[in-house]
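First comes the structure, then the notes that go with it.
Omission of a single protein chain aside, the complex is shown with its protein chains in their original locations.
Here is chain A:
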Amino acid sequence: MRLLTHNMLSSNIKGVEKGFPLRIEAEKVVEKPVEMNADFLRKMFEKVEWKAFVEASRSMGYAQLPEEVDSGMLESDEFLSRFHHALLELHLEEGALVCPETGRRFPVNKGIPNMLLHEDEV
């Protein structure tokens, strides 16, 4: 699971008000290189919840992202490559995503998060 995916997910258990962002319990993190596409990065930059992204990146072992950003930073190659690395090259292979409100764990196995809700959560 990449951080791009993580940034889109929330715990939608019935009754939960604030299910985003999910806390990452990282058991196995892998780095896989991906070809960079600047257009794609610029588009995603508009959609990413930055604070949650930085925090998630830290829990995956990468702390090189700036705390605050503005769109001017997209001009910088340095920033783009760090953004690219955190967004697309870090993989959570094994671990869990934890609901911030209830503590319910959504397991991540073989890189695939299991976001299916139990019968009493819908």
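Please note the rule applied: contacts are C-beta pairs under 8 Å (C-beta built on N, C-alpha and C of every residue); 3 or more make two chains touch, one makes a residue touch a chain; residues count from 1.
Criterion: contacts and distances are computed from a predicted model.
Enquirer: What protein name does the UniProt record of the undisplayed chain give, "PIGG isoform 3", "tRNA (guanine(10)-N(2))-methyltransferase", "TXD11 protein" or "Thiamine pyrophosphokinase"?
Expert: UniProt lists the chain that is not shown as "tRNA (guanine(10)-N(2))-methyltransferase".
Enquirer: Out of A:R2, A:R23 or A:R82, which touches the unshown chain?
Expert: If we include the chain that is not displayed, A:R2 is the one touching it.
Enquirer: Can you name the residues of chain A that touch the chain not displayed here?
Expert: For chain A, the residues touching the absent chain are 1-2, 4-5, 8-12, 19-21, 34-35, 37, 39-40, 43-44, 47, 49, 88, 104-105, 107, 109-120, 122.
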